[in-house]
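Some chains have been omitted; the remaining ones sit where they do in the full complex.
The chains carry the letters A and B, assigned in the order they are written, with residues numbered from 1 in each.
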Amino acid sequence: MSDNAPVRRRKATSNQDSGSLRKNDQKTQSQYQPYKDAEWGFINHWYPALFSNELAEDQVEGIQICGVQIVLRRVDGKVFALKDQCVHRGVRLSAKPMCFNKETISCWYHGFTFNLESGNLDTIVGNPDDKLIDTTGITTYAVEEISGMIFVFVREDDFPDEDVPPLSHDLPIRFPESSEEYPHPLWPPAPSLMDENAISRGIHRTGEANWRIACENGFDNAHILVHQDNTIVQSNNWVLPLGIRPVSDDCITTFEEEGGPKGLMQWLFTDRWEPILENKKLGVKVAGVNSRFYRTSVVMPGVLMVENWPEEHIVQYEWYVPITDDTYEYWEVLVKVCATEKELKDYEYRYKTVFKPLALHGFNDCDLYAREAMQDYYADGTGWDNEQLVDTDVSAIIWRKLASRNHRGIAKPAKGSQGSIKSSSIRLRNITDGKSPGYRVDKIEE
Amino acid sequence: MSDNAPVRRRKATSNQDSGSLRKNDQKTQSQYQPYKDAEWGFINHWYPALFSNELAEDQVEGIQICGVQIVLRRVDGKVFALKDQCVHRGVRLSAKPMCFNKETISCWYHGFTFNLESGNLDTIVGNPDDKLIDTTGITTYAVEEISGMIFVFVREDDFPDEDVPPLSHDLPIRFPESSEEYPHPLWPPAPSLMDENAISRGIHRTGEANWRIACENGFDNAHILVHQDNTIVQSNNWVLPLGIRPVSDDCITTFEEEGGPKGLMQWLFTDRWEPILENKKLGVKVAGVNSRFYRTSVVMPGVLMVENWPEEHIVQYEWYVPITDDTYEYWEVLVKVCATEKELKDYEYRYKTVFKPLALHGFNDCDLYAREAMQDYYADGTGWDNEQLVDTDVSAIIWRKLASRNHRGIAKPAKGSQGSIKSSSIRLRNITDGKSPGYRVDKIEE
């Protein structure tokens, strides 16, 4: 039974070193200027676009990631992704999908027809001899589909095809391959999206905050208080500590090797982190701490992995995909390897009746609110300079520096992207109609 | 029966010249810089303000055109138009109409009373001896009312009365006067708003796009695809071509004579434009093309005329009246000469049962969506530099240059105009109440 008290092997006597790590003075901040600049996200990275079951054969959908409008179409099972903006007058192809064959997608407005593979302007429906044909086109995006998820490599228009890295470079580290380097005695190796028979189940929804705020909340160890009244905690009779703080220089390990994911691992539920059970000043004391244990890591471009959560043999992944500078698509995905039909059926039943309502919603809904609560403070870009951090924020500081060293580009809002002009009349009209701005294209309905 | 295949007299062997017309390089763009600057519209022009039946005797209404707030009042049948902004504290007179006699309109707030003819501050209701009286006033606007429509000359405050041109200079060319110069063998001369017994029927509504985007959509020949699934097309068993392209140097004629409308005529359904019936690359072929024929022209400040549409002896006019930089009032007006009561009754019946639902709504609703779909791309003013045009865009290029040469002024948003500050709290509060920003003043209701 894994829901036991955490193992603690040594007691820290000093937090001097982790304390120095948390310094957030001007010098430290200058080490993560790129992170502070990345309000629209890091570009030239892999991001989840849709769950596989959200894009049926021949379906066309439009989304926006890092300010880039992207149209997806599935043909004979394969998913293609292109810039969702006609070169002619800038309308989104996905607004009213029109496809004449399996090789192309046409613009519904003037018939500009683009090759799904290359993005080339192959023809114009009612103007087949125009000189512009074959001289221009739209950017295409590499697509990978694994275990029920469609990933897109969101790139700048001039990012070379040959430089597109494998998806695995932008996914969490895997087990048991990493078990030697990142051992944890308290649970079996976490599964991975890339495992054979891996099954993903989850949701994605739009949050109204900057993606960095959201991401930092994801791996933040110090906000246990927020979750104390969650049903999943109370129904399991978990008793959470008041907090948890780093007590060792190696409380966090970073990994930045060539040819692999770049990220950090937090050695939670080891003796490198100490649970806080008492606050004498407040006269508050927690007895009989008894909760799930887990470990979190985060890799570029902002992918959380929570091992051993919400149950043994399951892993929770999270993405905080930038849509604009103040909205992100929040992905909460559970992965389990189901080798048999029986395992799959049991997993799905438990997902539906327990994990989705109590973990993905009940537990993580609190995080959604917390991220929004921070947004006003960080919205004008100066929050990073004024926040007052403490030693438990060592994770955020390390992450910001690591991201600044390892990102592949800083996104700028593309012309015409949703949310680059926030108070446009269309947007306000849609709001009048009760349609909040979000992730997907509103299709034209006549 | 007019719904026949179009007549084509010659076959173009080269589109070299019209091809050169469509060039949209930096040099060409510099020729229409004024057009690119006119996001709030061209000022010192005649625009439709209201249908006659929207302003009863003694009624007061407030509207906004080119960022200028205008109040209209009808007295003894005559319509007066003044700036809808009190000189004192800037409130709109139309918000709570107050009139003490037939010569003036008073501000409901402090009683400033303006002469309807001159705009002069004639008196202040409760302060009749103040020195300010007779020393100041508000701008007045010339008004013409013809065939059921009220037109206003929207001018800058210092535009001289004596320079106000006749309304006819800002209306489409007339027939049969122009039949010799602009002959078309396929239909009878189009009627005009200015004809005796001309009757206008139509609608106006607010679109969320820049007026230029809207106007260019109006005379755009290359978006036939958008209308293919319209009920009016299908119910008439029309078979539309895939497209239509210019095949002659004289595909478009411009007219810019002193003392008349400035505009362009597109010689559709002549041999200067070729219907495209096949796209070999896509394997698409249209057989038995059989649709209505028509001809379009556009004159300053953006007035479309569609001859022979939606029926013989009828003409469709359209205006795309700038309200703000991202909203326009879309006017769709059908004009027919009805010499007898019987003709009028028949016309009205057909308008109500066919033209309004199938043409003004069904057919043109597609255009509303298309204009909105372009707006995000052009909203920041750089879309004009990045669009990639083709030879069918010759019309837009000629129009942009013509407008740049012939406009009478570039509007700047007036202080206090609706939409000059888009995210004001009032606006957002109104949106919360479900009131989308638009063309008319919301009257104060207590």
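As a working rule, contacts are C-beta pairs under 8 Å (C-beta built on N, C-alpha and C of every residue); 3 or more make two chains touch, one makes a residue touch a chain.
These figures come from a predicted structure and were not determined experimentally.
*Asks:* In total, how many chains does the complex have, if 2 are shown?
*Replies:* 3
Here is the rule we use: only the chains that are shown with their structure count from here on.
*Asks:* After a C-alpha superposition of chain A on chain B, what does the rotation angle come to, in degrees rounded to the nearest 5?
*Replies:* 120
*Asks:* What is the distance, in whole Å, between the centres of chain A and chain B, each centre taken as the mean of its C-alpha atoms?
*Replies:* A distance of 47 Å separates the two centres.
*Asks:* Within their complex, state which residues of chain A touch chain B.
*Replies:* Touching chain B: residues 85, 87-92, 95-96, 98, 100-101, 104, 108-111, 113, 122-132, 136, 415-418, 420-426, 428-429, 431-432, 444, 446 of chain A.
*Asks:* So in the complex, the part of chain B that touches chain A is made up of which residues?
*Replies:* Residues of chain B touching chain A: 15, 19, 208-209, 222-226, 229, 241-245, 276, 278-284, 324, 326-327, 365-366, 369-370, 372-380, 382-383, 386-392, 419, 422-423, 427, 431, 434-437.
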